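Shown here: the complex without one of its protein chains, the others still in place.
Up next is chain A:
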Amino acid sequence: MSDTEDLVSLPESEAPTRTDLLVVDHVTLRFGGVVALDDVSFEVRRGEILGLIGPNGAGKTTCFNAMTGVYRPTSGEVRFDGDRVSGRKPHQINRLGIARTFQNIRLFPEMTALENVMVGTDSQHFTSVPGALFRLYRKRPKPEELPVVDSHNGLVRAWQQTRLVFAKVFGISRHTLEERAGEQKALALLRFVGIADRANELARNLPYGYQRRLEIARALATEPKLLCLDEPAAGFNPAEKEQLLKLIRDIRDKGYTVLLIEHDMRLVMGVTDRIVVLEFGKKIAEGTPAEVRDNPKVIAAYLGVPADAS
């Protein structure tokens, strides 16, 4: 344990290159006798959509987990923006700028969609525990931040008036302001992914497609530099896949770098800039979609023909 904590603070010897956001550097991962990843190297460049594909069991998700710090590579390392990823705690990796979604949806089922996204926005906020408990750190509110008095119900109106006076006299706590900012940002993200109409429903009650989009919104809420999507189209029909493609492009156009794991070849071909292909834990090809599509090894891997059969 102690050695990993030392590693975290070590300055990186290798200067980060300008274009590479994430570098997977000769990563090998063994579980007992099983080699899940065998000397895999590739990089994710800033502003691109990189596809990571391969048949089932090829090690895509394992690779993903190594990149997001869930697993620690047996040898080799993963660097993000020049910083070593392994050895950090998951929330620190998130703070570095990596956010992800899950192949099997993992939302917080008993929270509303909005709250799910706000868990993400919270990672950007600064209120301390005493600050949230006692609300002593207060700011003089700007006019637009004051509570509105708009009810026609006398009692409610009186309550709103009281709050207005209170806010004018004592100011508004930073916690409240951050909560509101977080809520606004979360709502904007829900609109961006197209599910704002059910923001206040419990996540477990949302339809499947909404849940997938909610995961993306929650990941974006942490303001990542790299968004990793693990089979986001699993279980989607063609029309839904088309919408998802558009969403992924929109995300890239907003300046995010996207890593996409997928085994639906058509989806990957249609949206990615480059593709890395894994099979049995090894990288067998890398290149543009067109290059990869014509690569005999890839065809063999997907169609089950031995690569060296000729």
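As a convention for this text, a residue touches a chain if its C-beta (ideal position, glycine included) is under 8 Å from a C-beta of that chain, and two chains touch if they have at least 3 such contacts; residues count from 1.
Convention: contacts and distances are computed from a predicted model.
Only one of "Branched-chain amino acid ABC transporter permease", "Cytochrome c-type biogenesis protein", "Non-ribosomal peptide synthetase" or "Acetolactate synthase" fits the UniProt record of the hidden chain, and that name is "Branched-chain amino acid ABC transporter permease". Although one chain is not drawn, the whole complex shows that of A:26, A:91 or A:266 it is A:91 that touches it. Screening A:123, A:160 or A:243 for touch with the missing chain picks out A:123. For the chain left out of this panel, the touching residue among A:108, A:280 or A:302 is A:108.
Contact with the chain not shown here comes from a single listed residue; of A:99, A:113, A:229 or A:298, that residue is A:99. Listed here are the chain A residues that touch the chain not shown: 1, 68, 70, 89-91, 93-95, 99-100, 102, 106-111, 115, 118-120, 122-125, 127, 129, 132-133, 175, 178-179, 182, 218-219, 221-222.
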